[in-house]
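Working notes for the structure below.
Only one protein chain is missing; all other protein chains are in place.
Coming up: chain A.
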Amino acid sequence: MDATHRTAAPDADAVAKEVLRFLETKTKRSWEPEQDLFASGGLSSLFAMELVVHLEKSFGVAIRGADLRLDNFRTVQAMTALVLRLTDAATGSGGE
């Protein structure tokens, strides 16, 4: 990845920060980046779809097909990795 792409695509910290902010606003509690959101005592799996829609809107990505699985939304870290991979693919530096 070259410097141009690094400035065009969002960086991991910015993505993670935005996802944490969204989670905290929606759930009125704080979360750790590695915390399993859907573990016992956590969020309803129905909330996962809100996360999908929010990521698509905030980062201009389309989450489809094999990417639509709960494990990709289980932690803030996993969501960050997904967004980076999809924006990377969209800007062409992913080799597509």
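Here is the rule we go by: a residue touches a chain if its C-beta (ideal position, glycine included) is under 8 Å from a C-beta of that chain, and two chains touch if they have at least 3 such contacts; residues count from 1.
Definition applied: contacts and distances are computed from a predicted model.
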Taking the list "ABC transporter permease", "Phosphoribosylformylglycinamidine synthase subunit PurS", "3-hydroxyacyl-CoA dehydrogenase family protein" or "ATPase AAA", the UniProt entry for the undisplayed chain gives the protein name "3-hydroxyacyl-CoA dehydrogenase family protein"
Applying the definition given at the start, please give the residues of chain A touching the unseen chain. 25-26, 28, 44-46, 48-50, 52-54, 57, 64, 66, 68-70, 73
